[in-house]
Each structure stands twice: as structure tokens, then as C-alpha cells.
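Worksheet for the structure shown next.
One protein chain is absent from this view; the other protein chains keep their places.
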Amino acid sequence: MNHSPSPQGGDVLLSVRNLSKRFHTASGPVKAVEDVSFDVGRGRIVGIVGESGSGKTTAGRCILRLVEPSEGEAVFDGVDLFKLPEKALRAYRRRMQIIFQDPYSSLNPRMRVGDIIGEAIDTHGLAKGAARQARIADLLARVGLSPEHARRYPHEFSGGQRQRIGIARALAVEPELIVADEPVSALDVSVQAQVLNLIQELQKELGLTMLFISHDLTVVEYLCDDIVVLYLGRIMEQGPSREVYANPRHPYTKALLSTAPIPDPTVRRERVILQGDIPSPLDPPSGCVFRTRCPFAIEACAKAVPPRESVSPSHSVACIRQAELATLATQKVTA
Amino acid sequence: MTRYILQRLLGMLAVMFTVVTIVFIIVRIAPGDPAAVMLGPDATPADIAALRTRLGLDQPLVVQYLFFLGQLIKGDLGQSIFLDMPVTRALAERAEPTFFLTLFSILIASAIALPVGILSAYKRGTLFDQTVTTFAMFAASIPSFWLGLVLIQVFAVRLGWFPVAGYGGPDASFLTRLSHLVLPAVALGVVSSALITRFTRASMLDVLNDDYVRTARSKGMGEFRVVMKHAFKNALIPVLTVIGLTAALLVSGAVVTETVFSLPGVGNLVVSAVLRRDYPVIQGALLVIAAIYVLINFGIDMLYILIDPRVRY
Amino acid sequence: MAAVLSAPSPLTATLPEDVVLRAEDLHTHFIVGERAAKSVDGVTLTVRRGETLAVVGESGSGKSVTSLSIMRLLAHPGRIVRGKILYRMRDGTVVDLATLPEKRMRAIRGKEIAMIFQEPMTSLNPLYTVGDQIMEMIRLHEPVSRHEARQRARQMLELVEIPAAEKRLDQYPHEMSGGMRQRVMIALALSCNPALLIADEPTTALDVTIQAQILDLMRRLQRDIGMSILFITHNLGVVAEIAHEVAVMYAGRVVEQAPVEALFARPRHPYTKGLLACIPNPERDRAADGARLMLNPIPGNVPSVLNLPPGCTYAPRCPLVEPRCEGEAPGLVPAGPGHLSRCFRHELL
Amino acid sequence: MAAVSIAPAPRITTLILQRKTLAIGLAVILAIALFALLAPLIAPYAPNKLSIVNRLKPPSGTYFFGTDEFGRDIFSRTIYAGRLSLTVGAAATVFAGVIGITLGLVAGFFRRADTVIARIVDAMMAFPDILLAIALVAALGPSLATVIVALGIVYAPRLARIVRASTLVIRELPYVEAARALGVPTWRIMTRHVLRNLVSPILVQATFIFAYAMLAEASLSFLGVGVSPEIPTWGTMIASGRQYVGQADWMTIFPGVAIILSVLSLQLVGDGLRDLLDPRLRKDL
Partner (left out) sequence: VPGIAQERGGVVNVAMIGELASLDPTVATGDLLGTVTQHFFETLFTFDKEWNITPLLAEKLPEVSADGRVYTISLRKGVKFHDGSEMTAKDVVASLHRWLELASRGKLVQPNLAGLEAVDDHTVRLSLKEPFAPLAALLAFNNSAAIILPAGKMDNPLKEYVGTGPYMLKERKADQYIQLVRFDGYTPREGDPNGFGGARKQYLDEIRFVPVPDANTRVEGAIAGQYDYADLLPVEAYDRLNGQDKTEPLLLKSFGWPMFIMNNKQGMMTKLEMRKAVQAALNAEDMLAAAFGKPEFYTVDGALYPEGYPWRTDAGTEAYNLGDPEKAKELAKAAGYDGKQPIRILTSRQYEFHYKMAQVAAEYLKAADLAVELQVVDWATLVQRRADPALWDIFITHSPFLPDPALIAPLPATYPGWWDNPEKEKLLVALNAELDQTKRVALFADLQKLLYEQAPLYKVGDFSALSAKSPKLKGYDASPWPYFWNAYLDK
């Protein structure tokens, strides 16, 4: 049942299986992530999209063991990260890093840029003295800053530059996997493009593998090789991004894609405007969590959690009506 | 809402329980045998042994603690050594001046602080604001006993408007007794108005920048209504907390003020008890005052229900 | 329109019949000590009757300050230091909002010009029911009874497609989702039938699916009610969807205003062009073999409003820069039919 | 690519001088501290030197602040008293700081410790400060050291509360998460990332605690349950001058003014620091 599409080409660096995370809050358990499985091929960028509260960040943090997952496994290079004791985990911390959305709170305002990057180096004892300085300078140069910037404090930088510093910190330990949690969402478009370019360059140069979390479908389409669509903590659809964008099979993915604004006034698309709001994760709907907003929901949707159905070797959908809807959609387009 | 009340109630009980424990510890860290201390130096060893047994002091600490709790649940705070009466009675006798003193000080403080704080926040940066801020800070810097001495000199001795000290004789009418409270209430009220003013100002400043205040203005509403209806009501939530806190703090201010004005209140009793080494009274007063604090806070939490629909939920 | 004929004022002359609002060379500065943050430094824009003018620009370009200047709701050190904000009232008279006495301004807020804000979570007062807040607005401007006001409030909620409107009236903001609150804000803004609605990034804080709902709603309401909208956003996609006309702001100035198709088809300012090029576009950014191509970012950063460069503020980042740009500030000049551009070299584009 | 053209950060001294009240407060409290420190050099008389013939002399060229009932020089005593009052305030603040910061950090970081610590802190806050101090002094026996300890214990919960609240916020911030992702050990996160960012609120709060501790010490001494009356503190001086109000007002006025000045200037400093260090308020400069 837990078959997941193997990414095209290359080996799998990270394999997430049945990841669940429940937060216990005063008003009851929050199912932030439920039964999420996907693979990340070495050297690929996997995008995770979904609306606010869909569990993107939580999934990313679980994989890095920044919060303890409730269930599941995350096999990184053959080792299940979730089973590692804290000590052993430390060695793996070097191999996986995270970059954040908010360029303001992701850097300690009281530390110099050099120390922020240096802390990564020190923690893993990667270099000392002059070698350390050289390495910091090198990292700064790599993200497009100059070595003198090491002596400055974060508040002396613009948002885009801070994001670069955050990236330099992540790169300092030469990680294999980077979880990027909406790294460009807070940036203006002109700066966003700079950072996206940087990420691409680095990925190519260093052969990085990346989990790229975003709610901006345009960016994900542009940047990611594969895409995972989350809704209320569950995967709705996943597959190679070109395939999914070209041929979305889940009603939710369709709605998402159709409502994402396109900067071209001449394009007038057929929109699927979803009704109502996202239900509370405290009390998610039974069966298919999307059914309350799904224009195609039928009674059966409420009965059971829809199993994942493959539509192509690497493209799967969690919708019991995906097959009939596929024909429905084409009819509409032709009509 | 029930859940909120229950939560607060449980929280209150938990704090009270800890308070009791702390008081228990404080009295135990006093060097020497509490029984000997309680009975005073004239006590015979037999008396001391008897009291030890009565208080359970010969038992292990845990048992003593449970015994102490048991007594408390029965409402027994022990017997005052010096006054030769139950501590509960001693406290009850002193409750009136302290209660009214606190009440008046709070009223005086709020009457000064709320309007001034609101206006000062509204006119932030102006001369008025600076004057108010500086003055509030100045008022908060005056030791209340010093202010008390000055007030006595000016209004009681020189001008003779108010009595110098005490709380009236046996047949003093309620009004006469209250007249004894005017100066101390002013002394306390002025000092605590400083705190409330500053807090009101800060809280108003926060709120005045909030989006809904801008929304209210964008409706075309007059400034007065914007400030009072939309801003102040929101600002009031934290301010209430501070007023509650102040009410409790006033009890401690009362310790000093009551002494200066020779008011026979709980504060005065505590000071005399310390000087008289009357440990049961100290212990009882601590407990009762902490309980009042906790109750006031609980009351304020309950007030929130009236003001803030979010907690009603 | 009789009023216009009977009492022609010098102001009416400057405002064409189809224009509801026109800001002319508006300067709003925040003055702290000796330093002035020139947040709005020469904004000229025009909102036409029944149309939507979208104002786009990056963060800090002065969009919000412009809208707050129009509403005269600037926070403390902010001041309109120069310029006019001409507004045509529903009775046809034209007033300059920049100098209007506060009392008259109050009558305009809510009644003539209403506003909605970016943060639906905080824009409503948490202590009053949404019904109270809408009724308050209605009763401020119209002499109606509580009961009538409540009826009107309910109708407004129905208008913005809130289900179970009657029940919702008695709910508090915290009992509603973000999208729902933004609908309430819209209902509130529209409750006195304003001629102009200013919406400051009303969908930025919302999810795409909710954003789509709200945009759809606003489009429909404009069609049905016929009000004008000043729509502030930084999302060019949203602009393409909702606007009739677009004004692009950069560092406190409008650098280009044009009808939406014209602007996207052929931007006449290098900044606008740069912005459009920044946005990933799968067709453009993929090579034939599917490999990704690099994006085309605008180099550098937005200048600080405390320290604007002389001349054209975009000059330091502009690919078309020539010596003249650094010394002299270009004016907003026609660059096509209904197309204005603040660039000396707009012909080159 | 160059850093944004942000004007060079003004030096801290300039920032201080720009805030008039902060500068004044700092100047006054430093002057008082200096006077206290240099008491042996400045004071014209030994603080405890009796001179019965010169008792209750009004302020004059010989006795700037007059003399007390033992003919001791009020000016000299006020300066010397400053030493003790400031020491008590400072020592109580440090003591409160050590306990409060440790408790706050631990509570903020370890959930299990938090339930206990938060409870204790809440309960401690239920006692009015002076009252708790009185009770503690009564229990520990009155002396300079116990007054310091008592005041430290009284004010520690306030700091603990602030530190805990801020820790809870900071520990969730992305930069702390980044440190955890790097595998930085917890204690280093506590000191480097959390504590370092708490310096300003702690500093501000410490200034206020300093001020309140001085006031509280004065109250305790005035009530006669604090420092031994023969040790000159401003509180004990006012307490002994109390009998001579209306007759030798200088005995209460000068130490009273000294307290007010110190507490006021400390509060000015605290307030000034707060808006100097609070980035929210700093924006508008």
C-alpha cells in the first residue's frame, strides 16, 4: 500500500514513510501531518505545496527531528533518522540543514554574521583559526556577499541579503539535504528572483538535494522537479512537477492551479473556486479531508480515507473519483 | 466559558496550595524551635513540649505539613502569642481599616491614572505627555512613608483638616473612621497611581496602533469615541490586571502607611508582630494577604469574561 | 450633476467627469528630528469612476502611506507636505482631501470612501460582535434605528455571501476564519455605499483558494454596485486579474500608470519591465530540453526612503541608465494612449 | 553587491545623549554612586562621629545638611548611607538576577521544570513585596545580609517571569531552530542565543528592581525591621529623623531627597534603556 513513486533517475537520498505528527494542545490533539510518504531523489528539488496550516512546515521539521514525529520513519541514506538517539543524530545534523522563511527572525540579532556562520563550523569542529575565517569568507562570497560583511550584524542587511546569510549558514556544514521552508515567500519579487537564482546555482554546483516548501505555485513549478500537494496534513497528489502541472488529477490540485493568479491579463482561465474555509485540524472531516470543499464530493468520500492511486509510475493521487474526473475534465476543456 | 472558569479556579487553588507551602517553609526556616519561639522565653520546657505535640512539631516534616494543611482547612490559623487571641480574630479585627484604605487608594489611583494615562498616550510626545510621564515616575520614586510624613505635617498638623493618626475611638462613627483614612489613602493612592498611569499609557499606546482602531477611524468616527469605545476598552484588559496587582501591592504599601498613620490595620499588625516575634500572626497574615491577592486576581479573571468575548468562548 | 453646473468651483475644472479621485504630486513625509522619511514623494494617480485602479509596488514603496494619506489616517509623525488629493463627491462637488477640515473629512470616511486593510485578523475590534461593528458604521452616517441598522447589516453580510448571516451578526471576530473576516470587512466597508473603496492588500494574508474567493467577490460587487476601487497589492498576478488600470510605484513615486492590458503587453518603464521579468514563467524559463533557465532579477535593492538617490530613484538599478538619469528626476509623461511613464527613455522599451 | 544603504549605526553614547531623560538619569545615578564610592574623601566628617554639643544644628556652611540628634553630620551620613542603600539595592538585584535568570531559563527550556517553577513563581508573586521581605527578614533574623537575601528572593520571581516568557518566545524563533538544526548543544543555545537576546529586557528590569529594592530597603529600615538602625541607610536616617519633623526637618528631607533622586534616576534610566533597546520603539529614530 505504501508504494510511492520512485523519482526519475538517481538514487533516493531521503525516504519518508507514513509520517504522522499530532500536537497535543489545550483544545485537543491537532493532526498536523497524517500518514505522509514520499521520496526525495539525490540531487533533486522536491516541492511541498499546500495552503496555510496544511502541515508543510511540520513535515519539514519532523524530518530534521526539530520536532519529534508521532509515527513513521524517515530513511536518510539508509538510516532511519527517527530511531536515532540524540547523540547519534548530531552527526546527521551536519548532513541536513534548514533555511527559513522570515529573513528577520532567522538570524540572531545579537550575533555578527561571521559568528552566525562560524557557529555552524564550530559546532561540528570543521575548521579553526585562519581556516575558519577563510571558510566564512568563502561562504559569504558563494552567496554573493563580501567577506567584510562577516563583521556586521544582521540588522545592517536587507531582507534578501539576510536570506543569503541564512543560506550561507546552512551551507557551512556542507549538507547533502536542505529543507527550505518558504525561503522566498517574504521577499519582494525582484529579490525573490535573485534568491531563486542563487538556490539553483548552488544546487547545480554542490549537487544539493532539496525539500522546497512553498505556497507559491508558480515558484514551485519553476524550481521543483517533483511536487507533493498537502491538504490538512495529508498528501492529495504527488509526482514530477511538470506532469502534475500539466495534468493535475486531484480536484484540490486543480483548484489550486486554477486559482493561482497569473500575471497576464489576457489569459482568462476557467476557475474552480472552492467554497468555504479549510476545516480545523482539530476536527478534520472523516474520510477524504478535502471532501467538505470538493465540488465533486460524493457520499463515499466521507466513508474512508482514499487510498493513493497511481496515474503514472511516479504520479499518484488520493482521490476515489480521480479516474472518472479525468474524463470529466477533458470533456470540459474540449467543450 | 465554564472551562475557562474551571481552569482559573484550578489555577487559583494550585497557587494557593503553593502559597501555603511557601509560608510553611518560611516559618520553618526561622532559626530555633518554633514552639519555643511561639511561647516566648518564659515558657517552661513542659509548655514547649506540649505545644510541640499540639502543633505536631515532634512529627516528621511531612506529617507536620499535612497537619498544618489540616488546621488551615478547618480555618485555624493558630493563636497569637502576644495578643492572646486566635490569629483569625486578630486579623478580622484589623480588616476594616485595611480594606477601606486599599479600596480608597485604588479609587483615588484609578481616578487619577486612567484619564491621565489615556490622555497622555493619546498625546504622546507632547509636553503634556512628558510632564505626566515624568511626574508619574517621580511619584513612583517617593517612599510612601516619606510622603505620609509630609502629608501629616501639612494637612493634619499645620492645617488640622484631618486626624493625625489612629482610627478613631470606640464610638467613632463610620464617617469619623473614614476621615482617618483620607491622608493615608492619598499617600498610597498617589504613589500607586504612578504605576497605573504608566501602564495605562503603555497599554493605550499599544492599542492605539492596532488595526481595528484605524478601522474605527476609517468609518468616520469621532476621535473621542474611537479612543474610548474602541481603544480604551481593549487597553483596559491589561490595565485591569495591573489594577488588581496594585490592589494587592497596596496591601504591602499599607504595611508602611498604616504604621506611619498608626492605623490599626493588617499591615500594622504584621509589623508589630515582627517586632513582637509573634510568628503565628506573621504566618496568618501572610496567608490571608496572599489569599486576597489570589482572589483579587481570580476576580479580575472573571471580569475578563464581561469584557473580552475571547475568554467567554 | 446639477450641483456642478450651479456651483462651478475651480477644483471641478481640474477633474474630468469620469474621474473619482486624483492625487497630484502628493508628498507624505514622516519627520523624526531632522530626518524625513519621504515615504510618498510625488505620487500622481487617477481612479476612474466604476473602475479598479491597482497600485503595485514592492514593500516599502509607499502604497499604504498613499492610501492612508487619501483617508487622512496617517500615524503620528506622518504629514502630507505637498500636493492635492482631489475627490469628486457623490453630489458632484470636488474637494481637496489634503486640506479638508477634519470634521468634513470624517463625514467622507466610511460614507464616501471606505477602506479595507491587509490583516483581516486584527482589523476588527475583538470586543464587539461583527453586527455591532457594521451597525455602528451605518448609524454613524445615517439616521436609522438600531433595528433598521441590524437589517442592513444582515443584508450586507448576505451580500458578501456569508452563510447564516443572521447568526453571524452576533458572533465575535475570533469566532470566524480569516476569509470570513475579510468578507465582514468588505461588508463593513460597503455598508454605507461608498463611491470609492480603498483596499490595501486585502488578500495578501489569505490562502490562494480564499484569495480567489475574495477577488471574485470584489469583482462581482464592483460590477453590481458600480463603485470605484483603489486596489493595493504587490502581486502582479492579482493585478492582472482584477484591475482596469494599473499604477506602478517605486520608492514613493508612481513610475507608470496605464490600462492593464497595455501595461502587461508593453511596459513603458524599465522597473515595470524588470518586475515582470522576475516572475517565474514556465514557458519562458525552460529550455527546449526542459532544463531550467536562470531568472532575470533586477540587480540591487530598493533604496531607503530616508536616503533616496537624486534624480531618478530607479537609476542605480536601471539597465537603461544614462548620465542624465542620475541628475534629474524625470516627470510622469505620456507614453502611449492613456499610458504614463516616469522615464526619460521610455521609447526604448 | 553592497549592503543596503543604511545610515551607519549611531554610537551608543550618541544614542544615550539623544535621550535627554536617559542621559540625566544616568548622570544623576552615577553622581550619587560616585559620591557614595568616594565617601571617605568627600564626607567632611566620619558618619558616626558623635558631637553632642552640635546636635540638631540646621544646615550651614559647617554642616551642609545640618546635624542629627547626636550631632552627627547629615551630609556625611547621607553620603555614607548612599553606599549601603546602593549596595543593598545592587546586591539584591544581582541576587535576584542570578536566581531569576536561572529559574526563568530553566523553566523556559524544560517543560517539566516549568510546571514546578511557574507555580512557585506565581505563588511568590502573590505576596506583596514588602510583606514577603518582612516575613523573610523576620524568619532569617535582621541583618544587612538577610535584607539583601530577602529582597533578592522577593524580586527574583519577577525576573524569572520575564525571562521565562521571553525564553518561551525566543526558543521558538527560527534562529534558535537553526542552531538546533546545526546540533548546537542546549546550554549553548541557552546562553548564546537566548540569554544574549534577553540582555536588554533583563537590564531594563534589573534597573527597576534596583530602584524598588532601594525603596523596599528604606521601608524596611523605616519600619525597624530591616538593617540595624545604627547602620546609616537613607531609610534608617529618615526613621530616626522622624521624631524631629517640624523641628529638624533636614533630618528627613535630605535622605528623603536622596532616595527620591536615586530611585527616580534609576527609573529614568530603566525607561530610557527600554526605549533605547526596544526595537519596536527604536524604529522611529
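Annotations
Going in written order, the chains are labelled A, B, C and D, and every chain counts its residues from 1.
Note that a contact is a pair of C-beta atoms (placed from the backbone, for glycine too) under 8 Å apart; a residue touches a chain by one contact, two chains touch by 3 or more.
Because the structure is predicted, anything quoted here is derived from the model rather than measured.
Considering the whole complex, the hidden chain is in touch with B, D.
Contact with the omitted chain, checked across B:68, B:104, B:146 or B:167, is made by B:167.
Among B:4, B:82, B:99 or B:128, the one in contact with the hidden chain is B:82.
Checked against the full complex, the candidates D:44, D:58 or D:246 give a single residue touching the omitted chain, namely D:246.
Screening B:197, B:218, B:246 or B:268 for touch with the missing chain picks out B:268. Check B:106, B:121, B:137 or B:152 against the missing chain and you find that the one touching it is B:152. Residues of subunit B in touch with the missing chain: 40-42, 82-85, 90, 93, 152-153, 156-157, 160, 163-167, 169-170, 259, 262, 264, 268-269, 272, 275-277.
Although one chain is hidden here, its contacts on subunit D can still be listed: residues 48, 50, 52-53, 55-56, 69-71, 224, 228-230, 242-248.
Following the convention adopted for this analysis, only the chains that are shown with their structure count from here on.
Touch-path distance (fewest steps) from subunit B to subunit D is 1.
Subunit A and subunit B, compared by their mean Cα positions, are separated by 53 Å. Subunit B has no residue in contact with two or more other chains. Touching two or more other chains at once are residues 299, 301 of subunit C. Subunit B meets subunit D in the complex at residues 14-16, 18-19, 21-22, 26-27, 29-31, 133-134, 137-138, 140-146, 149, 152-153, 157, 248-249, 251-253, 255-256, 259, 267, 270-271, 274-275, 277, 279, 282, 285-286, 289-290, 293-294. Interface residues of subunit C facing subunit A in the complex, by the touch rule stated above, are 58-59, 177-180, 207-213, 215-216, 234-241, 243, 260-261, 264-265, 274-282, 285, 290, 292, 294-299, 301-302. Across the interface of their complex, subunit D is touched by residues 61, 64, 66, 89-90, 93-94, 96-98, 100-102, 105-111, 116, 119-120, 123-124, 144-146, 149, 152, 156-158, 161, 166, 169-170, 173 of subunit A.
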